Structures are given as C-alpha cells and as structure tokens.
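Only one protein chain is missing from this complex, and each of the others stays in its spot.
Letters A and B mark the chains in the order given here, with residues in each chain numbered from 1 onward.
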Amino acid sequence: MNAADPTVLRALAAVTAGGPPATGRGRADDAVLSVRDLTVRFRLRGGRSVAAVSDADFDLGAGECLALVGESGCGKSVLASALLGLLPGNAEASGTALLADPSGAGPTDLLTADEKTLARTVRGRRVGLVPQSPAAHLTPVRTVRSQLEETVRALTGTPRRARRKAAEDAAERAAFPGGHLDRYPHELSGGLAQRAATALALIGDARLLLADEPTTGLDRELVDRTVDELRRHVDEGRGLLLITHDLAAAARVADRVAVMYAGRIVEIAPAPRFFGPTGPRHPYARGLLDALPDRAFTPVPGMPPELSALPDGCAFAPRCPLATDLCATRPEPRAGVACHHPEHPRA
Amino acid sequence: MADRRTHRLRLWTSAVTVGVVLLAVLLVPPLVQLDEQAVDLSQKLLPPSWDHPFGTDDLGRDLLLRCVYGLRISLLVGLVAALVATVVGTAVGAAAGALGGWTDRCLMRLVDAFSSVPHLLLGIFVVALFRPGVWPVIASVAVTHWLSTARIVRSEVLSLRTRPFVDAAVSGGASRWRVTVRHLLPAVLPQAGLAAVLMVPHAMWHESALSFLGLGLPSHQASLGNLVQNARSSLLAGDWWPTLFPGLLLIVPTLAIAGLAGVWRDRLNPRRRSELML
Partner (left out) sequence: MLELDTVTAGYERRAPVFRGASLTVAPGESVGLLGPSGCGKSTLARVAALLHRPDAGRLVLDGTEIRAWRHRAPRELRTAVGVVFQQPRTAADPRLTLAEIIAEPLRATGRRTEADARVAELAPAVGLTADLLTRRPHEVSDGQLQRACLARALTLRPRWLICDEMTAMLDASTTAALVAAVEAYRTETGAGLLAVGHDRVLLNRWCDRTVEWKDCLPAEDTP
C-alpha cells in the first residue's frame, strides 16, 4: 500500500506548485482514479511470462497531476494501456483501478469492465487520452473542424446545428486557434497538432486525462507549451496522469512524481521535494536525476533487468551503490519508497 | 473469441483441402497406374456410381481419374507460372525501386504498356506464337501476371528506401547492390511470397480459360479447362457430372489456397507480430 498520505502531499504540493487547495477529505472520496495492486503479465510462447507491471498502487485526485517517470521499457506505457483496456490478447491484468463516477454511481473498475462499457462510457467520456504522436492521431484527409465535430457527435450527441459551436468551444478550451480549424493535419505545426489532439481528448469533458509521452520528439519550447496547456486543464479540476521519460517536463507540471523501475513503482514523492534540494529517497530516482545534463550528467551504471527474468529481491540492487545483503528480499513500499536503505529516512 | 475460432477454422479447412489435393495429384498417378486416356465406348456418359465416383465422359473415360490428372496439370502450370511471374516481377520491381531515375521510369512504362492490353488477349497472343503445350501456357500466364508483383515490390522498396536504416547502411559503406540485396529485398520477400501464393489460383483460372477456348493444352490432355470444354455438349444434353466435378476441382482448391494466403497475410500484419508493447 502507498503509505504516503496523498492529502498531506497534495496540500504540500499545492502550496508550492500553485495547485488547488486540498479538500481535507479522505482519499477514497475525491480520488478520480484509485489504483491498487495493478499487475500486468504477458504470456509468451514457451510458457515464459513478462512482468510488465507489478503491484502498482497510487491515487490520483481531481486537480492533481501525477507524473509517472522511468526508463523506456519499464512498463509505464503498459500501465496506461491497462487503464484504457487496450492490452493485447496475451496480457493478464489483476488488481483494481477504480475510476470515480461523477454522477454519484459507484466507481468503475477499469480492469474488469467489459469492452462495451469501456467503449461506450469510459474512453473519451470519462478518460481522455492525449496521444504520443498527435500527427498520427489525427486523420490526415479531414480538417480539424470535421474531426472535432465528429467526436462531438459521437460523444455528446449534440444536435447538428449546435455541433459547429461545440467544436469551436472545444478548440478554444485547448487553445487551438479558430482560424486554423479548417486546416488539414499536415498543414499544422507540431504544437498545433498537439493542441488539436488535446481538444479531441477534452470533448467528452473527461475528469481523468491520460497523457502517454505527449512530448516525445518535440523541442523544448513546444514541450513547455504542451505541458503548460495540460497544467491548465489540471487546474480546471481534472486529474492528469502524465507518463513521460522527460524529467524536465515532469518537473514543470507535476504535483507528485511516481518513479517506475522494472515494472514497479519504487517511489512516489511530492514534486517539489523530488526535484528540490532534498531530492528523492530511492537510489534509482536519485540516479535518474543525477543523469540530467544540468546535474552530474552521469548515467546510472548498468542496465535495467529483463522483465521476463526479474530477481527475487530488489530489482535495482545489481545497479545500486548502497546494496547490501538485505536487498536479496524485496522491499515493501514504506512512506512512499520501496527501498531497504532510502536516503533521508523521515525524521 | 469467436473471431479466433473462425480464423482457426479457415486455416484448418484450407490446409486440409490443400493437403488432400497435393496428396491426390502427387500419389494417385504413380500408385494407380491406370490409363486416364483409356477409351471404353460401352461405358460412355455413365452417371456417378461406385465404379466411377465422378461418372464417365462421352468417350467412356473415368472422370475421377481425368479430374485428378487435370488438376495435376493445372496446379503444375499454376505453380510454375506463379513462380516465374514472381521472380520476374520482384526483379523488375526491386530494380525500378532501388535504382530509381531513368531505370525506374523505363521499367514502369514497360509495366504500364503490358497492363494496358487486356490480360486474356495478351495471353492468347503468347500461346498463339507457339505449338500447344504446357510451356507456352506457362509463358502466357507468367507474361500477364508479373506486372502486379512488380508494382507491389517497387512501392514497398520505395517506401523502405527512405527509412533511416537504409541511410545507416549506406553510411556504413554498403553499395547499392548490397543495400538492395541485404536490406531491401528481405523486407519485401514476405509480400512477394504472398503475392505468389495468391497468384496460383489466378494462374490456374487463366490456364483453364485458355484451354476452354481451345488455345491452351492439347485437347486430348486432361486439364481442368479441357474437361469443362469437352463437357459442354453433354451439359446441353442434361448430363451434369462432366461439368460439375472439374468445375468443383477448380473452385475448391483455389479457394483453399486463397484461404491459406489470407492467414499468411494476417500473420504479416505487424500489429500481430509484436505481442509485447513495452
């Protein structure tokens, strides 16, 4: 279980990151998404299996941005796919991922919901996806306006006459300039394409946004602009799960940071502490930050283990400068860190 | 999933059908040692019975035996013609795509020129140049069927050529020949192979059409087209079996081959190939 109390953390984050004030209620009430023990296994030929995600545990509140960071291949995209019910046929997901229902009905478990529920009531309506490559996400042969209108029709059933207005509103919400609505995707710059894709994601007025590497391949200026846009939607009260390998982008928008290593969340920390002078507590998270070019610029030695052959103990131990005999057993997460010898044990 | 079940059903029915057909055409002639040309006018136009499961034709020849021989020759023509057409088409397409420029323009205008003539007309023209036999028919089918393969291979090569891995190979000192043979061709071979398999039924139908028109194989030789052609007169007299069985033997194996090719095409789909998305 994640023992770090999100209410406290969010309050802490809100003070420094300018987020909304914490409500003071328990996490079960105001969490948009509540993930417990999410585990995804891929079955491969020959009886092997790949532990893509193990025991992921986190809550995401309204008006909060949680950044999920980690190396490529650490399982963060698989986690996103699991939440959208888009895992391939040979994957098995267990645990729960409860998506709160604003209408007051009970929460939906995204892992057990059938495809019909996911397609008709979840994707687009309650979970908006901001895609990795917006240019590929848009239909190349149709204008942005016609794609927005189509999505408006599909998701909200707005009558024909009101659709044009609804599409323009959606574009405005995503800061997509109205003058560019009648353009085709190839006539848009990378930043505008990203906004068009975000506008599509926002049409259903989903309270949970899922952004899977939304800034890959963009230059720094566009990255900043894209994540600032996302932050705006967070400040309107949506929850954002930002999956990224770009620590600078995470530092810019996130309220909390979850670090994933070899399929496990090894640390969840409030962003100001994580990126601030105190720094993260897990040695891997510290190593990741030290690899940044504006810090020590030294890589974490070695390479992550194979997800098909994870060690019994701590998966990071072979690369860890602090590893001891204790690390042959797997550390349980305590106070948001899964490590036997975290830095700065809480005083 | 029901989807997967129909998929599997298609795979197995196609595979079993193709297997039975191959066994029949490979094993029956050497094992049975009967003369499929043996004429017995006392037995002419008998409906299907235990002695003659497919009946007999107007000269009293056993139709089952003739159908197996006919299928054999049609399959042979189909396979060899598809192979020749694929080799020619792949070579032309790869050359056009990899060399580009004038070579590309000349080769593709040649393809256009061939395509502009109706296939059957071109096929008839080719067979008319030679004495009737198996090879002119194969040549006729090959000449009319390499065009689509050439187009497929060329466009695949053109799109592959812009990939960075080709740039990387060039930067590593690879000659154009090496880039084509080692990096481009292996990537298009599955597509070309699929085109070849899909071409076999086409080629069989082309052969049958030529034979039906009396332009293919010599009319005494049992090919599916000849059998249907010979049966025409009996059909008008109300005898259905000499037409039905050769016709079925043309339709069923070609459908089975197309079914197998379809399964193969699904396998080529890259989305199925990567089971793991990390």
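The definition used in the following text is that contacts are C-beta pairs under 8 Å (C-beta built on N, C-alpha and C of every residue); 3 or more make two chains touch, one makes a residue touch a chain.
Because the structure is predicted, anything quoted here is derived from the model rather than measured.
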*Contacting the left-out chain in the complete assembly, out of A:L289, A:C314 or A:A338*: A:L289
*Of the residues A:L98, A:L192 or A:C314, which one touches the chain left out of the display?*
A:L192
_Touching residue (missing chain; options A:L138, A:L247 or A:V337)_ = A:L247
*Hidden partner chain, touching residue among A:T139, A:T278 or A:T298*: A:T298
*Contacts of subunit B with the missing chain: which residues?*
163-165, 167-176, 178, 182-183, 186-187, 273-274, 278
_Residues from subunit A at the interface with the omitted partner, ascending_ = 69-73, 175-177, 179-180, 189-192, 216-222, 245, 247-248, 287-289, 291-294, 297-300, 302-304
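Operating definition for what follows: only the chains that are shown with their structure count from here on.
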*Between subunit A and subunit B, what is the gap in Å from one C-alpha centre to the other?*
52
